[in-house]
Every structure is written in structure tokens, then in C-alpha cells.
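The complex is shown incomplete by one protein chain, all other protein chains being positioned as in the whole.
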Amino acid sequence: MTENEQNQSEPQKNEKIAHQLALVEAGLYVAGRPLDLRTIAGVAGSRSKKKVRKLAKTLVENYKNRDTAIEILELEGERFVMQLKADYTGKVRKLATRPLLSAGPLKTLSYIAFRQPILQTQVIDVRGNHSYGHLKQLEDMELISREGVGKKRFIKTTPFFADFFGLSHDLRTMKRQLKTIFKDVEKPKTEETMNPEKAE
Amino acid sequence: MTENEQNQSEPQKNEKIAHQLALVEAGLYVAGRPLDLRTIAGVAGSRSKKKVRKLAKTLVENYKNRDTAIEILELEGERFVMQLKADYTGKVRKLATRPLLSAGPLKTLSYIAFRQPILQTQVIDVRGNHSYGHLKQLEDMELISREGVGKKRFIKTTPFFADFFGLSHDLRTMKRQLKTIFKDVEKPKTEETMNPEKAE
Partner (left out) sequence: MPQTMKKPFYFQPPLSILFEIHKLEKILPWEVNIAYLLTMFLEEMEEQGEVDFRASGMALESSSTIYLRKTKLLLKLEEPPPPPKMMPDFIPPPIFLPLRYELSSTTIDNLLNVLDEVLKSESVRPPKLPEPILPTPEIIPPIDMYLLQIEDHMKSLYEQLLQLVGTGELLAFSKLVAGLEKIEAVKTFIILLFLAQRGKIGLWQEEDIEELYITVIGDPVFDGKRTEPI
């Protein structure tokens, strides 16, 4: 405890904690993806991992006690996520109308996910020069990460990508999962599954 | 009151209301845009406009009482929206996944909203040549629409823009609302409210 904190009165401390809880809640709400303790600490403006862990766990409890549609969960690796409880997903899914990405960048992402880790030059070869823009967008959205420079620049998907689509963080497992789903998707070539945009 | 509802005991009724409240909360959380009473009714599984209005207003109150980072607001035209309280925007903006607009395009947008329908040439005159890029970006995000060609190209904001900001779809009312917002923004010239980007 710092000297500054020692000098704070009980109500002051409580107020500070309430503010930090609100900040963490804000971060989890806006991110819509699991955040690790480091990121949460950045949002809460605290350097103590212990305190941040406590804040996050308090939020998990608070949401449990509220007993409503939204929950905050702790995931593997001390990561925390705000999400809709599974019971409600089916009933409100139809309200989600905006795709994450438009068709072009989605194709580029799909290709990267399937072939990763992949050379940037190969992605450009297959997807064309316009996909430089896609890569920038996908990187901004933290769906892919790039390593290396020039001709030896490698691309792979991020843990956020895995979380978003409910895939494993382990690359090999993820690719196996993708292959299995890909086969399943390919089989029923109905109007609806082939044209999700139309279905909206 | 239907026969079915008359037969329900008090605890049963309360449970039903709690479930409906959770459904509305789920809907607002997932949609990320203002929902009208009809859509909310669809989610809550109720046909009574009166009841749905009460449910939504109860949620607004519940969120007010929670005193945290998220709020549910009632907008013009009996529409409801869940969003982050403005106080927290600056601190968690960087966590938002969706590509957000930086200050430049937002200025162009606010100018268009304020002067619409406006000639594209006038926008470029006032905002400079670089704003061609802004217009493309704003159009991609469906915040503005362009009509006509060449020197007679007119720009206005879209209904999606109005919804995003919780503004009226009626142009004159919207402009009045915007004037109030601009006044509010200009008054408290603190670092955070004027430069939310900087606060990150």
C-alpha cells in the first residue's frame, strides 16, 4: 500500500474502487473480447496485478449477483470477458445485423486463418494488391499480427481471432478445427449457408 | 390482462418480468444501436406496447441505480439504447474492436451533419483536399450518403448516423439537437472532453 493510499479515508477508498470497477466494466464492455490482467490494469490505472485481479473477480461476482442477461467470466490464463449468457444468444442473435468485416477483408482473413503462418507476399499473390488494405484493417482490428520485415513478413491470426470464432489458441488444433468445420460448411450448399449476406 | 396472466401467482409474475427484462437487456446489448418498441416487443415476447414500454423504462432506471459505466437511455421516438457513459469513452476507446474514426473524419462528419444537405465541393472547400478520404471512409461506414454527380454532388447523413448518435431522423430537429451538443462540447474545455484521443 502506498503512502498516498494509507492516507485515504475509507469512503475515499471505496469511491476509488467503485471508479476502478466501472473502468474495468467499461473496458470489458467495449472490447467484447477477453482481456488479460495487463490490459485490465492499463484500463483501471493500477500497477498492482493483485489488485487488478481482485477488481476483476469482484466484477465477476457482482454480475453473478445481478442475475441478468450479461455475465463476466474468468477464462483460462487469467483473462476476463463480458458476454451474453448462452441462454439468451439464440433469442437475440437476429438483432446482430452488422458483419464484422465486408466480403473482401473477410476472404483475406479466411485465407490467412487456413494457411497460417503465411508469408505476406503469398497473401498478396493470391488475394491481389488491394489486400494490403485488408491486412492493415485486420491488423487494426487485432484479428491478425505480422512479424518480420519485407519479403519475410509472416502473418498469423491473434488470440482475439480465436476467441471471436470460438477456436483453440493452439495453431495446430485451430487449423484442424477449421478443416473440420470447412468440410461441414462445404457439404450443405443451401442458399442460406452459402449466402449469409442475403439472409440478413 | 389475459386469462393466463390472471392465473399466475405473484412470484410467477415477478419471475416472468425478470426474464423479460433480461431479454430486453440482452437485445440492447447485442444490437449496439437504438431499438424501437416494436423490436423490443419482439425480443421480450410481448404484444402489449404498454408493457414493453414499462419494461424498457424499468431497465433505464435499473441501470441508473447501478451507477456503473454502462447506461441505457431512452431516445426520441420511444427508442432505447445501451451504451458506455461518455465519461469513460476516452479511457477505453482504444479497446474498441470496430475501426473508429479519428478526429479529422469526425470533424468532416460534424460539419456535414450541421450543414446538410451540402454540396461536396463546399465540404472540400472548407475541410481541404484530404477530406476526400474522409468522405470515402464516412460513406463506407454508412454514416453519410452522396447523391448526384460532379459539381452537383450532394451529401447528407444517413438514418444510421441519426441512430448512432441517438438523433432525430427529422433534419431540422436533428440540427437543433446538434447545436445543443456542440454547445455542450465546447463549454467544458478540459483535456479529456476536448481530446478524448489524447487521454489514451
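Per-chain residue numbering starts at 1, and chain names A and B are given in the order in which the chains are listed.
Keep this in mind: a residue touches a chain if its C-beta (ideal position, glycine included) is under 8 Å from a C-beta of that chain, and two chains touch if they have at least 3 such contacts.
A quick note: this is a predicted structure, and the numbers were derived from the prediction, not measured.
Trainee: Check the options B:Leu21, B:Leu37 or B:Ala113 and report the residue that touches the missing chain.
Mentor: Answering carefully, the residue with contact to the hidden chain is B:Ala113.
Trainee: On subunit B, what residues meet the omitted chain?
Mentor: Contacting residues on subunit B, toward the hidden partner: 29-33, 81-84, 86, 88-89, 92-93, 96, 98, 100-101, 103, 106-107, 109-111, 113-115, 122, 126-127, 164-166, 178, 181-182, 185-186, 194, 196.
Trainee: Tell me, which residues in subunit A touch the chain that this view leaves out?
Mentor: The missing chain touches subunit A at positions 29-30, 32, 82, 84, 93, 95-101, 103, 106-111, 113-115, 117, 119, 122, 125-127, 148-152, 154, 165-167, 178, 181-182, 185-186, 193-194, 196, 200.
Basically, only the chains that are shown with their structure count from here on.
Trainee: In whole angstrom, how far does the Cα centroid of subunit A sit from the Cα centroid of subunit B?
Mentor: Between these chains, centre-to-centre, one finds 23 Å.
Trainee: Considering the complex alone, what residue numbers of subunit B touch subunit A?
Mentor: Residues 18, 21-23, 25-27, 29-32, 35, 39, 43, 66-70, 84-85, 88, 91-93, 95-99 of subunit B touch subunit A in their complex.
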